[in-house]
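Dumping the structure here so I can ask a few things about it.
Removed: one protein chain of the complex. Kept in place: all other protein chains.
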Amino acid sequence: MIVQDIIRSINAEIIVRGGTTRIEKIFAGDRISDLIHYADESTLIITHLNHISLVQLFQIFEVPAICLITETEPIQELIENAEVKKAHLFVSPLEMYETCGVIYKMFERGNAQQ
Amino acid sequence: MGVKLSEICNRLDLELLTSGISELMDKEVSEGYVSDLLSDVLANAQKGMILITLQTHINVIAVCVHTELSAVIFIQSRRPDDNVIKKAEEERILLFSSSESAFSIVGKLYEMGLRG
Partner (left out) sequence: MITGSYPVKRGDYLGGGQVSSKIKETLRRLGITSEIIRKIMIAVYEAEMNVIIHSYGGEISFVIDDDKIEITVKDTGPGIPRIDLAIQEGYSTAPDEAREMGFGAGMGLPNIKKNSDYFTIHSEKMGTLLKILVFINSDKYFSNIDTCLNVESEKCKKCLRCITRCPTKAIRLYKEKIHILSHHCVNCNECIRVCPTKVFDLTNYEENKDEGKEKVLVAPSPWIASILFSCLWDNFEEVIINEKGLEIYPLAIWEDVLKEKTFEYIKNNGKIKHPVILPVCPAVLYWIQTEYPSLIDYIAPYLGPAETAVNSFEKQKRVFYIPSCPAEVCAIHGNKNSDVNVSFILPQQSIEMILNTKKRTTGEKQIDKIYDICVDKEIDRKIVKISGVEQVKTFLESIEKKRLMYNIEMVELYACHNGCFGSPYWVYEPTVARIIFDAFWKEQKIKYKENKFDGIFRVSTIKPRKGIRLDEDVRKAMMKLSEIEKISKSLPGYDCGVCGAPTCLNFAEDILMMGENISECPYLNIK
């Protein structure tokens, strides 16, 4: 599915709008080691973190989209890097649990392994 | 409307880590919380929730006791140390383990009707 569908489904606030990106995997987690281990060029990351370390997900691991949780205001470095990498950055109005639930329901097919 | 922990355990094919407190399996839960940041759990999780995390640090149990969470699901095949399990048994908190990721576990719980 494409990022735009996901953004619409959770009614997320778009901070940076990237290209039309196909998402094949979704990963929710808060620990960098896990994030970099599972993230690739087609992964959407859902995380509580709002920290400079996320920048490297864009920079080094070419993650196309990051979803932050419950109306956190992303730090400036993250916004700038998303813009440079033409990646998506958006903020879900829901808790992480709800966010995952809603997106999962939409993904349904079960190929949402991660 | 809650769902019994035993049913969650069956439907999600979870492995029960704690022993001797299986009577708690009849308890019903209706809400879940997912986070790997303990301070976040501490601040936002509500009483009776089921916690989905991959933190296996002993402090998880302390947080559970403090916020009166009913059970924890460790994801991606993470297993806490024996002393963590022992502590959980003492504090009467059920621990489960699953090989799946947070995203799909939450998705399935959500489908079963558990909300955040």
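As written, the chain order gives the labels A and B, with residue 1 at the start of each chain.
Going forward, a contact is a pair of C-beta atoms (placed from the backbone, for glycine too) under 8 Å apart; a residue touches a chain by one contact, two chains touch by 3 or more.
Everything quoted here is computed from the prediction, not taken from an experiment.
By the touch definition given at the top, chain B reaches the unshown chain through residues 36-39, 54, 56-57, 78, 80.
Residues 1-2, 19-22, 24, 30-37, 40-42, 47, 49, 51-53, 55-56, 59-62, 64 are the ones on chain A that touch the missing chain.
Keep this in mind: only the chains that are shown with their structure count from here on.
Distance from the chain A centre to the chain B centre is 24 Å, each centre being the mean of its Cα atoms. For chain A in complex with chain B, the touching residues are 26-31, 34, 38, 46, 48-49, 94-98, 100-105, 107, 110, 112-114. Contacts from chain B toward chain A in the complex involve residues 32-37, 40, 44, 52, 54-55, 76, 101-104, 106-111, 115-116.
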